[in-house]
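After this line comes chain A, so read on.
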Amino acid sequence: MYHWVKTIFCLVSASLLSLQSFAAGEEGRAELGDYFTPATVQNASPDAEGFIRRWTLLEPIAKDFSSNSMLTDSYLSEAMSETYFKDQFTTLPADGERVRCGKSTLLWHALDSKKFFVNLLRFAEGYGKAYFQQMYWAVTIIDCEEDIENVRLAGGVNSGAVWYLNGEEVLRLTNDRDLVVDDCMSQRLTLKKGRNVLRGAVFNGQGMATFCLRFVDESGRPVTGYTLPSVLPNKKK
Partner candidate 1 sequence: MMRRSFKFIVLVALMSSLAVPAPAQKKNARIDVAEALKGYFKPVSTPSAEPDAEGFIRRWMILEPISKPNPSNRVFTDSYTREQLSKEYFPGQLSVLPKDGDKVKVTMEYQPPVNLNSNRPAMQPQREQPKFVKATLTWHALDSDHFFVKLFRFATGLDKDRYGVIFWTVTVINCEQDIENVRLAVGSNKAARWWVNGQEVLLLAGDRHMGVDSAVSDRITLRKGKNVLRGVTMNGPGMSEFCARFIDDTGSPVTNFTISCN
Partner candidate 2 sequence: MKKNALTALAALFLSVVAFAQTGSPYIHDPSTVVECDGKYYTFGTGSGGLISEDGWNWHDGAVRPGGGVAPDAIKIGDRYLVVYASSDRSNNLRYHSRVYAMWNKTLDPASPDFAFSEPVDIGGSNGYEDCDGIDPGLMMGPDGRLWLVYGTYFGYLRVVELSPETAEPVGEPVNVALSCEAGEMMYHDGWYYLLATHGTCCSGVNSTYEIIVGRSKSPTGPYVDNVGRDMIHGGGRLLLASEPRRIGAGHFGRFIVGEGIEKMSFHFEGDLDRSGRSVLAMRALMWKNGWPVAGEPWQDGTYSLVSERRGYALELAVNNVPMAGGMRGFFRGSGGDAVVSLEDQKLEDVIGTWPDGEISLRIGPELFRPHQRWEISEVPEAGGYIGGAYCKIVIAGTGRALAATAERELTTVPEFTGAPEQLWRIDRLTDGTYRIMPKFVPGTRQELVLVSVGDSTPSLGVFDPDSDNSKWNLVKH
């Protein structure tokens, strides 16, 4: 009983804290609440066009590239071979969970984007973080009732990204890209019955930082028959 009370207390507290961050700001000034709502409340689905709006995002990590043109294949390979924080390729973070990254402590935030794309610049800005020349980690969980075969992960990003499904790299977007829906596609994949983990890192130098992701079938039509479960605070699953 105590365990459940503590859970509910944390849930409510976290929600209240999150809501404070999501308050609308002064007129004309964009705030976090214009772009995101907390993702801790209930299960979600992809939107009508199949875009995945539920993500747990890590506050950004500073990187050394000065221009988006530097986001070549080899740069991304090298960047993704570094260790930034513990269990970076396996963690299923809870909302508010902390990680140690070098000398910094960064928080994970479970959020639902209000738009089909995820605005990482506004995410960083909303939490008072730097937003240029950064690397943004993102994780989401996809629950399927049955195997869904022959789907492709379709992504757009500003500017570069690498994405992993269930631990395997499936999609890489290089160079100074602009956000374009279905810009790049993975090979054919299977979303397996049960739990799937979609994880990635987005890189941005100057300018806007955004990404969008969805699964599409062989005809290019959005796949929507899966669930994005709620994310409890400070609990690993």
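What we mean here is this: a residue touches a chain if its C-beta (ideal position, glycine included) is under 8 Å from a C-beta of that chain, and two chains touch if they have at least 3 such contacts; residues count from 1.
Keep in mind how these were chosen: all candidates are chains of the complex that A comes from, given by their letters.
Predicted, not measured: the structure shown is a model, and the values here were computed from it.
For chain A, the touching partner in this complex, chosen from 1 or 2, is 2.
Against candidate 2, the residues of chain A that register as touching in their complex are 28-30, 68-69, 116, 119, 122, 156, 158, 175-176, 178-183, 207-208.
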